[in-house]
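A single protein chain has been removed from this complex, and every other one stays in its place.
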Amino acid sequence: MKIQYKGIRSWLLTMDHKRIAILYLFSILFWFLLAVLIGGLLRFELMFRGQTILSAELYNSAFTLHGVIMIFLFIIPGIPAIFGNFFLPIQIGTDDVYFPRLNLLSWYLYMAGGGIAIVSLFSSGFPDTGWTFYVPFSISTKTNVSTAVFAAFVLGMASMLTGLNFITTIHRMRHKDMGWMQIPLFTWSLYATSWVQLLATPVISITLLLVIIERYFNVGLFDPAKGGDPILYQHLFWMYSHPAVYIMILPGMGVISEIIPVFARKSIFGYKAIVASSMAIAIAGSLVWAHHMYTSGMSDTAIFVFSLLTFVVAIPSAIKVFSWVSTLYKGSIQMTPPLFLALCFIYLFSVGGLTGLVLGAVGPDIHVHDTHFVVSHFHFTMFGGTGFAFFAALHYWWPKMFGRMYDFKKAYIGAILLTGGFMFHYVPMFILGLQGLPRRYFDYLPQYETGNFYAGFGAAFMIVGIFLMVINLLSSLKKEKDASSDPWGGTTLEWQTPSPPPLHNFITEPEILAYPYDFSGVVERYSKDDKGE
Amino acid sequence: MHSQPDESGKKLGMWLFLYTEIILFGGLFVLYAVYFSTYAHDFKEAGKELNRLLGLLNTVILLFSSFAVAAAVTAIQKKEKKTALAGLAAAILCGLIFLVNKYFEWGHKIEGGIYPNSEKLVSGPHGQNMFFGLYYVITGLHGIHIIIGMTLLIVSLIFVQRGKITFERFALLENSGLYWHLVDLIWIFIFPLFYLII
Partner (left out) sequence: MKGGSKRPNMEKSHQLHFLEYRTLFFIFLLLLMFTGITVGVSYIDLGRLNVWVSLLIASIKGSLVLLFFMHMKYEGRTLILSFLGTIFFLFIMISFTFWDVSFR
């Protein structure tokens, strides 16, 4: 049985997956908003030529900090640790994850990682290497790389343990009536993600350890003067960090696969294809890491092979996009903030994916490598993709997590500001990149001023939109609990339990549908309600 | 949380953790493979400087300790507590001897001027520097794993002694054993790659 504490201990010592998810929610939101503001500072600095508010050194540390926080403290844990923790056990009809204590430990490791990152801020300066920590600079720079890298190492462990927990839970704790092809797509996407987390994260762990070892012992494993090969660092780094982008996007795709059918009142198109594409992305995504290294001095054969494989990864992603759009076709669409954000996701993610093909092809990549084009591309996929999926998930599951519905109007305004600002922010960066403005530069030539000015302008709208959405959600907490157990008309198991769910998740035995996206019951219920009024 | 202990899930969790350990060492073996293919000659020269008798001794010690742990897992299922305790104690002792050997081996090398960033290595052939760099990093990481494994075995030993690990509930012992075997498994690959290159 679960031990119940009172007061603050009921949170800090909790082993309830729902409480741990909420702990994650607020800690991740804190880091996210902080990194958003740092990103805003960067764009403000770049709006005008010359020094505006940040010195050049501070600028270097600021973009590193923005990257490290966004990657390791927000996008990677974001959806799995919050929504995965909260809804994975409920969606498979059980009462907790398999290792509840390990789950709490993961949260503490997450907090420790964040804490260590803060420590490195105040001791001899945060690294100015960029979040990639490329050698030789990361080994020779005087800033505190070791501590920051160790923070990333600890955060990697938290992520790995979450993955381990989820895989075991899905294998061992599923409701006895639920077969593999009855698992909701969000849980399926987490299953695929967990495998990548488990098998790819150790590579970054050892790579980061090697950076620390090099800094203290100067072994020279990546130092050409001592016989080492710096390109091997990049191989090891991207061996994790490319699969990591699928750790970031797969759960987001899972969220969208949940939201679209609910608000189209129609069974998801191609359930099995989406499941298969999740697994295919997880596998194929591990074969393409060196497409980040076309200009690093790698062999031409490798460039050819990795470019070819990169194009293969586009296929499963496209299968998903087509399935979502086909689900909407002839559906009975009900517009809500989560659906709105999901639709924005599809558009923005498609742009991000297609520009990825520009970068995956060697010729154009040589031209735009390490320019603002790349920055814009990965923000379209990571922010326009995962970030929007995160907000969609927040709006979709908020009433279930807290039992309160938020104000739709403010949510729409926030989402529109975010999307509009997003386009204003990142489209100019595509153009700047094509014109040749390198990334991570503190200053630029006069011809790039207009684009940078517009980008900074869009950033302001984005920040306002994000804060409006978050404040709107938080202010709903002051209200009485008013959300019904199934405010949207969903079919997965989380909608069969009260909002918020009780300690053991279900009051009555959950009823497992033969097919998880069978809306005939929901449609019948709603049409009865219509007639009744 | 689980009304009945589902031991097989704990074992699955442990295996998943072992996969992460395999990949962790895998990253270093990527480096080994690349540098071996680049500096095959230097690696062979450098390999001769390692004491293969000591390497062989350590291999036999680890293999025996693995056998002892496997026997302990069998013993607990046969309700032979004393045999289980003996097996665990033998394995822990083997781990200790392994570390002592390693200590002398490293000490001897360091005395001979072979250590990371040493004058002799940096000014010598590049391949030898890579060989010994990897030697120190890989065996060092392996040594840390030996220490972790020994800790797990000691905890298991205490729990068996106190009757907390029984023939009905021995997941902790089994998982500690799995960890120990993995450490042995990695050594099985380290041994020929460093000590037996001619």
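Observations
By letter and in written order, the chains are A and B; residue numbering begins at 1 in each of them.
The rule is short, and it goes like this: a residue touches a chain if its C-beta (ideal position, glycine included) is under 8 Å from a C-beta of that chain, and two chains touch if they have at least 3 such contacts.
Bear in mind that the values here come from a model prediction, so they are computed numbers and not experimental data.
Annotation: of A:45, A:95, A:128 or A:223, A:95 touches the absent chain (contact as defined above). By the touch rule set out above, chain A reaches the unshown chain at residues 1, 93-95, 171-176, 178-179, 195, 199, 203, 231-232, 235, 239, 286-287, 289-290, 298-302, 305-306, 504, 506, 509. Chain B meets the missing chain through residues 1-4, 6-9, 11-12, 15-16, 19, 22-23, 26-27, 29-30, 33-34, 36-38, 40, 52, 56, 59-60, 63-64, 66-67, 69-71, 73-74, 77-78, 167, 177-178, 181-182, 184-185, 188-189, 191-193, 196-198.
Note that only the chains that are shown with their structure count from here on.
Distance between chain centres (mean CA atoms), chain A to chain B: 36 Å.
Interface residues of chain B, counted against chain A in their complex, comprise 1, 6, 8-9, 12-13, 16-17, 19-21, 23-28, 30-31, 34-35, 38-39, 116-117, 122, 125-127, 129-130, 133-134, 136-137, 141.
Residues 1-2, 15, 95-96, 98-100, 102, 160, 163-165, 167-168, 171-173, 198-203, 205-207, 209-210, 213, 217-221, 226-229, 232, 235-236, 239 of chain A touch chain B in their complex.
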